[in-house]
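Have a look at this one.
A single protein chain has been omitted from the complex, and every remaining protein chain is retained in its original position.
All chains are identified by letter, namely A, B and C, in their written order; residue positions are counted from 1 within each chain.
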Amino acid sequence: MTIPLGARVPENYLTADYRLRSWLFTTDHKRIGILYLISLTFYFFVGGFFALLMRLELVTPAGDLVQPETYNRLFTMHGVIMLFFFLVPSIPAVFGNFFLPLMIGARDVAFPRLNLASWYIFNLGGLLALASIILGGVDTGWTFYTPYSSVYSNSYVLLAAGGIFIMGFSSIITGLNFIVTTHKLRAPGLTWGRLPLFVWSLYATALIQVLATPSITIALGLIGVDRLLKVGIFDPALGGDPVLFQHLFWFYSHPAVYVMILPGMGVESELITTFSRQRPYGYAFIAGSSLAIAVLSFLVWGHHMFVAGQSVFASLIFSLLSFLVAIPSGVKVFSWTATLYKGAVSYATPMLYALGFIGLFTIGGLTGLFLATLAVDVHVTDTYFVIAHFHYIMVGGMVMAYLGAMHYWWPKMTGKRYPEAWGRLSALIVFVGFNLTFFPQFLMGYLGMPRRYHAYPPEFQIYHVLSSAGASILGVGYLLPLVYFLWSLRYGAPAGADPWDATGLEWRTPSPPPTHNFGETPVVTEAPYAYRLREDEGGSP
Amino acid sequence: MGDDGPRVRTYLLVYVLLLGLLGATTGLAFLDLGGAGAAAALLIAAMKALLVLLFFMHLRGSPRLVWLFAGVGFYWLAILVSLSLSDLLTRPWFSSVLGSRP
Amino acid sequence: MNASFPPTEPYATLEEQRDSATLGMWVFLSAEVVFFGALLLSFVSYRISYPRDFDVASRQTKVALGTLNTGVLLTSSLFMALAVRAARKGERRGTIGWILGTMSLGFGFLAIKAAEYVLEIQDQLFPGPHFYLPGADPGHARLFFLCYFILTSVHALHVTIGLGLLGVLAVRAAWGSLCREKGHQVEIAGLYWHFVDLVWIFLFPLLYLLGRHPPHG
Partner (left out) sequence: MDSGFRIFPERGSTNAEGVDDLYFYLLLVSFVFSALIFILVITFAVKYRRRPGRERAARVTPQPALEIAWMVLPFALCLVMFVWGARLYVRIYEAPPGAMEVYVVARQWMWKLQHPEGSSEINELHVPVHRPVRLVMTSQDVIHSFYVPAFRIKQDVLPNRYTSIWFQAIQPGEYPLLCAEYCGTKHSGMTGRIVVMTDPDYERWMSEATSQGSLAAVGLQLFRGLGCSGCHTGAADARAPRLEGLFGSRVQLEGGRSVVADEAYLRESILDPRAKIVSGFQPLMPVFRGQLNEDDLIRLVAYLKSLAVREGRPDQP
């Protein structure tokens, strides 16, 4: 596809066709990425709204703002929406869809029509979840533990679980597409050793999506059977085992945590190298650790069940295996840090998010060790310690990476630059707001504040007030980018093909990219991140 | 491209084998083999599955990548089953009563 | 390659497209393995916990029909393999014939399965309010039949989807648009069909056969 000579606006994927149906029936991976971006932004703010209401309720110890029924629905819907309809798809569905083909020099993903179908399936699932909210919500917690969810709850479990059930298929399709795309559609010369680290992390993520998602599909499907037939496979009254549900649930939901963080790690590797203009420290270690995390993530789910009535023996095994995950995660943090060494570090907005990511992920990862340690987990599991830990990973890690990716690739996606000063300000606000919200929760957790409590003993109030104050700051930090990104669509300066002076094939094509990505199929002849270096001064740390 | 897959004779042979194994597993089920009964049934099922995979699904002669993904599902399933059963089967091991016995 | 039948986006050659589609189907099947595996895990763990009641319950399944049905499905797999072979060789009539053969056996399987369901519901074995099975703990026996109905109906759903796929292919083969691409669509559908057979190969002994022998003691 060559750009027609003499055209005023070079044709790109955005200008190729303006009609609505050209968007709704598109098979262009870039447009599908944008469609996902719009859907996910919506769900993110819906989930965030529930979070704010929760934090508002928790300012005072007495449950005085909303009824307990309402509060239970708030945290459930916050979890369901944020996890299944924002975090799990987030980076893969938006940036993976948009950039995987660009980064490997392909014209599209392997199965473009399936890709579009995945967006529709995702939204169908989302609509069911929204319907359950509008009708009155779900109160089971996002974990849907039986027999509460299957027998006792009087809320719209079937709709919400159905929404997640359906959304699971879109996740599987996305993963399948990425695996085949990475195997089959790499540009000539783009060997596995030359793949961008983001692609490695997407590949590892895709493996988890394909192999873990069926398990939660089954677990939720069986809850559905129970609620429909009034007789269930996990029903203790029949001799059913609620702990078995937890096995099936966590066999998905623990790896799903890595579905949420692995792509973030991939983004992090891109950002750190680009904004240090440095080659990654230990490419093979970073790439290998992504795969190691994908495999190990399936071996540790039982650490959610140390007090659940799981056998002591199984708990010992799961605890030991859980510590193994610390190794590849540690390798990543080490490599990012070492990549900064003797780099040329710029403080552009994406890099601020990237630096924040390292700090927050380090705290999130280290507190994970507390939860893998059996006797300590017994005390802190199901308390705010756990809440703080996984928010450090998912919000401090994944959402920071998501916003970093957003700022990094926005110029490529839209051809426009966002206002840099506002970007830096919002990065700072998010960082401060996040720590204020979640750090007090570690302290509260070890003090013994259980999660999912509508009312709580007054001794915890000081921490809850700090946390709620942080949440409001965080809310501002998230709204700001929404405003200036939209502003930049109209008023932003043109970005140019490679505004960051980055390597990578996605920067070798105009911004926004043409419909078929590249004028001619690129041929790769060198390793990734081949930044030009100063040769005067060398050495190793 | 000359790969029309296995010859018709091969297919028929595999089919006869499959039916034979079906007969064997059904027949064995009516005998009391004790604990070996379940093992025999699963072993025969695995053999049948292997025949289907190798010949009907043309795994034999497929590239390594296909082998990889044919194996990956079973490998992950093995993880799910073995670790879940490591809980279920060992629950009686730690009976807190033992500690409280004189 | 036939120039009148170009590969679709994003592929440069038909060969690439065919390889990708095959790989994609295998990746999908690996997800299916975990899908059925998770269900089977539930069944197996209860079977381990309540062996006696599950033995009693599994003796109520219709083993003759089950064995017959296994034979039907295995035969359909043979037909499917022959359909793929015919498609690869570009034999249009052979392809259509074997696909239709496969489909009729698939419908046969569903019909026999439905007959079993009817018999089982008549025997009050459906784990609803009318469930009745003397000689076993009622809860555990319900669990067995719950697993049985879920596993077999999910499998039957897969058979139905397979029939849909084959139906589309049969029509397209009749139009003549299949064979020119060396039948790779038939091959992909074949992989799926064989997989459904493979699942049944495990379901049959687990549900029908274990505990079939007369109880000792």
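The rule is short, and it goes like this: a residue touches a chain if its C-beta (ideal position, glycine included) is under 8 Å from a C-beta of that chain, and two chains touch if they have at least 3 such contacts.
Everything numeric here is computed off the predicted structure, so don't read it as measured data.
Interchain touches from the omitted chain, evaluated on the whole complex, reach A, B, C.
From the set A:Ser215, A:Thr362 or A:Ser426, the residue in touch with the chain omitted from the display is A:Thr362, counting the whole complex.
Of A:Trp410, A:Tyr456 or A:Phe518, it is A:Tyr456 that touches the chain left out of the display. Check A:Ser39, A:Ser315 or A:Thr509 against the missing chain and you find that the one touching it is A:Ser315.
Interface note: of A:Ile38, A:Leu127 or A:Val378, the residue touching the hidden chain in the full complex is A:Val378.
Hidden from this view is one chain, which touches chain B at 92, 94-102.
Contact residues of chain C toward the unshown chain are 50, 52-53, 136-140, 217.
Summarising the interface, chain A meets the missing chain with residues 63, 68-69, 72, 139-141, 143, 145, 147-148, 151-153, 236-237, 239, 242-243, 276-279, 281-282, 285, 306-309, 312, 315-316, 319-320, 323-324, 326-327, 330-331, 333-335, 337-338, 340-347, 355, 358-359, 362-363, 366-367, 369-370, 372-379, 381-383, 443, 446-448, 450-459, 462, 531-541.
We take it that only the chains that are shown with their structure count from here on.
In terms of the distance between Cα centroids, chain B is separated most widely from A.
C-beta contact counts were set side by side for A-B and A-C; A-C has more.
The distance from the centre of chain B to the centre of chain C, with each centre set as the mean of the Cα atoms, comes to 16 Å. Between chain A and chain C the centroid-to-centroid distance comes to 35 Å (mean Cα coordinates, whole Å). Multi-chain contact residues of chain A, defined as those touching 2 or more other chains: 183, 211, 215, 241, 244, 247, 251. Residue numbers of chain C whose C-beta contacts span two or more other chains: 23, 27, 30-32, 34, 38, 41, 45, 49.
Residues of chain A touching chain C in their complex: 27, 101, 106-112, 172, 176-177, 179-180, 183-185, 210-215, 217-219, 222, 225, 229, 231-233, 237-241, 244, 247-248, 251, 521. Against chain C, in their complex, chain B makes its touches with residues 1, 3-6, 8, 11-12, 14-15, 18-19, 22, 25-26, 29-33, 37-38, 41-42, 44-45, 48-49, 52-53, 55-58, 65-66, 69-70, 72-74, 76-77, 80-81, 84-85, 88-89.
Across the interface of their complex, chain A is touched by residues 9-10, 12, 16, 19-20, 23-24, 27-28, 30-32, 34-35, 38-39, 41-42, 45-46, 49-50, 127-128, 137, 139-140, 142-143, 146-147, 150 of chain C.
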